[in-house]
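Only a single protein chain was left out; the remaining protein chains are all shown in position.
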Amino acid sequence: MSAQIKVAVLGAAGRMGAEAVKAVSEASDMELVASLGRGDDLAQILEAGATHVVDLSVPAATEANVRFAVENGLHAVVGTTGWDDDRRAELDSLLKGHPEVGVLIAPNFALGSVLASAFAATAAKYFESVEIIELHHPNKVDAPSGTAVRTAELVAKSREDAGVPASPDATETQLDGARGSVVDGIHVHSVRLRGLVAHQEVLLGGPGEQLTLRHDSFDRASFMPGVLLGLRTVACRPGLTYGLDGYLELGQ
Amino acid sequence: MSAQIKVAVLGAAGRMGAEAVKAVSEASDMELVASLGRGDDLAQILEAGATHVVDLSVPAATEANVRFAVENGLHAVVGTTGWDDDRRAELDSLLKGHPEVGVLIAPNFALGSVLASAFAATAAKYFESVEIIELHHPNKVDAPSGTAVRTAELVAKSREDAGVPASPDATETQLDGARGSVVDGIHVHSVRLRGLVAHQEVLLGGPGEQLTLRHDSFDRASFMPGVLLGLRTVACRPGLTYGLDGYLELGQ
Amino acid sequence: MSAQIKVAVLGAAGRMGAEAVKAVSEASDMELVASLGRGDDLAQILEAGATHVVDLSVPAATEANVRFAVENGLHAVVGTTGWDDDRRAELDSLLKGHPEVGVLIAPNFALGSVLASAFAATAAKYFESVEIIELHHPNKVDAPSGTAVRTAELVAKSREDAGVPASPDATETQLDGARGSVVDGIHVHSVRLRGLVAHQEVLLGGPGEQLTLRHDSFDRASFMPGVLLGLRTVACRPGLTYGLDGYLELGQ
Partner (left out) sequence: MSAQIKVAVLGAAGRMGAEAVKAVSEASDMELVASLGRGDDLAQILEAGATHVVDLSVPAATEANVRFAVENGLHAVVGTTGWDDDRRAELDSLLKGHPEVGVLIAPNFALGSVLASAFAATAAKYFESVEIIELHHPNKVDAPSGTAVRTAELVAKSREDAGVPASPDATETQLDGARGSVVDGIHVHSVRLRGLVAHQEVLLGGPGEQLTLRHDSFDRASFMPGVLLGLRTVACRPGLTYGLDGYLELGQ
């Protein structure tokens, strides 16, 4: 049997952090050795003997947290937002000096959502038509969702690379907005409904057939299998990986 | 055993008419006694001994066809479009002089579609949120579909009568069209996809729950059970009925 | 503006009771005047000036609770199980002596679920085929769910009353269980999947068309709109009503 993975959770007092504390504690191949909140001394991570760090803190703190981990030879799994191109380039440089350390930064840890986007991109070049419907609770302030926009971009790129023309559409007269928004040529529809959480459907159509890829996110517990997968894999992937799909085996 | 219903089909050479000829021929309680196309002499209907007429002709012919049926004491089931308020008012007057004759004019004979619209109107007053998605083949020139617009109108009226406020929606920023078109305050989204025929979903949401009413129309054969139901019922419903829902038992 | 409905919640310490306390407190047309748990003196209800009682206690307590309410002229909305035919007959007798009092006993307060069952029964007589799929979390110990069994019974009765034959099925060879369980002639399939809560689909099929009625229950909050509807209606419905559908307007 392999040794336990010794994990420190940063941002442990937040909602995602609290879920991660619970998930790591319950995983039979992991040991939770430290839980830190805002203002706690990072030195506690080393004293506790952690080999891995999960960072679910805030944009203002995440860069210092990850730098501390890397400089001390700890692997890091990062779910905090705010890692733009500049920050990632700097981290890349830092990691060159620590070639044995792995860091995963993932904008989305829901395995089903990451898989659905990857499958959509793969399938999109084989169908004449593709559209996206995303459905969320009615308190959401933006439309379409960030995930739907990213999925549309992936789908559009896949079709462009394969030379697939635009989806056919004979619409001549429409009520304003009937055909949805358009992201890189892909129609994206946004539904807002009380009772829902976060859901997405990619609809692909060809002569006589339809393929539908639907993901339902009911609860933020859905992010934890992705976080655990990250922790189990990060030590074998030195350097910086951006996006959980980099850790998934997507071929057959 | 009851006597056979003796049916004449008008517009028998059209696509819907041909389906009706087939459906009436196969119904064990009916007898197809005449099939007329454009220019055929209506007197053939009487010679053939018809008691019922199905009119699936064209807007230019339907009024004369139905007038002929009523004046000769025949019941009529009508699927042809073009029956605006004026025409229906005239027909109503004519029927006053023939109090034993029944006429059904139905803009939609698909039982599932008629039921789905009726259920949507019934349910809409019990949920905070309601939106409609219609999905069709990409050769359709208008959006949203006529059925979706009528469903939205029914849903909106039901909510207004019950004093239900607008569906909640916190959207502040959106890409143009993301939230769909708006019909009487109801959001309606139109998807166009190769491989589809005609499909509609009414999504209703309340705290912690969702009710979805979906209708799929794969083939114009879907209109025939409604036409047969009309033929079996019209003799017991003297006067003019508009809409197949008038013949359905929608309560419990 | 009408007077506030003054509500006492019994079984307030249970999970459903706690939801009811919250829902009544937040309803602008209601006032929560008392919350009682196990062993609390029922006299508090009267002292607090309640006009309505919500009973979400336990089978051993519910009969005494409702009797107390009726004898003191309070209307009652009851979600506790255990009301078999004998208990309901006794309650009926008691209510004869209090002709102004209304009691609603409902085995299911989720509006969407109650509507879906009612719609299924209405639609079932218009389609050749009907089957039911219910989907739940994998900790459920019985299959099919009670709701699916009741829906199948309603559907079967509707078809029998209308003289509709059995759904067509040419299956000659099957793996054991492939075609699901059979309740009163209706096929019922049970799916168990991590991440789900409680979901049901009634599938109705005819030539060239399908009607799907789907209900998703994500959270026990879904029962509260039904409880509030019960409280708003019960005073206008003297005597005993069994099933929330009795309070819904299901026709058009």
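Note that the chains take the letters A, B and C in the order they are written out, and that residue 1 is the start of every chain.
Convention: contacts are C-beta pairs under 8 Å (C-beta built on N, C-alpha and C of every residue); 3 or more make two chains touch, one makes a residue touch a chain.
Everything numeric here is computed off the predicted structure, so don't read it as measured data.
Asks: The complex has one chain that is not drawn here; which of the drawn chains does it touch?
Replies: Result: the unshown chain touches A, B, C.
Asks: Would you indicate which residue among A:61, A:123 or A:235 is in contact with the undisplayed chain?
Replies: The single option touching the absent chain is A:123.
Asks: Give me the chain A residues in contact with the hidden chain, please.
Replies: 110-113, 115-116, 118-119, 121-123, 126-127, 204, 206-225, 229, 245, 248-252
Asks: Mind listing the chain B residues that contact the chain we can't see here?
Replies: Touch with the absent chain occurs at residues 195, 197, 216, 218-219, 222.
Asks: Tell me, which residues in chain C touch the chain that this view leaves out?
Replies: 127-131, 133, 135, 138-144, 167-183, 187-196, 203-210
Methods note: only the chains that are shown with their structure count from here on.
Asks: Of all the chains, which has the CA centre nearest the overall CA centre?
Replies: Smallest offset from the overall C-alpha mean is found for C.
Asks: Taking each chain's centre as the mean of its CA atoms, which one is farthest from the centre of chain A?
Replies: Ranked by distance of C-alpha centres from chain A, the top chain is B.
Asks: Measuring centre to centre with CA averages, how many angstrom lie between chain A and chain C?
Replies: 39
Asks: Could you give the separation in Å between the centres of chain B and chain C, each centre being the mean of its C-alpha atoms?
Replies: So the centroids are 33 Å from each other.
Asks: How far is the middle of chain A from the middle of chain B, if each middle is the mean of its Cα atoms, in Å?
Replies: Each chain's C-alpha centroid was found; their separation is 46 Å.
Asks: Could you list which residues of chain B touch at least two other chains?
Replies: 127, 204, 206-210
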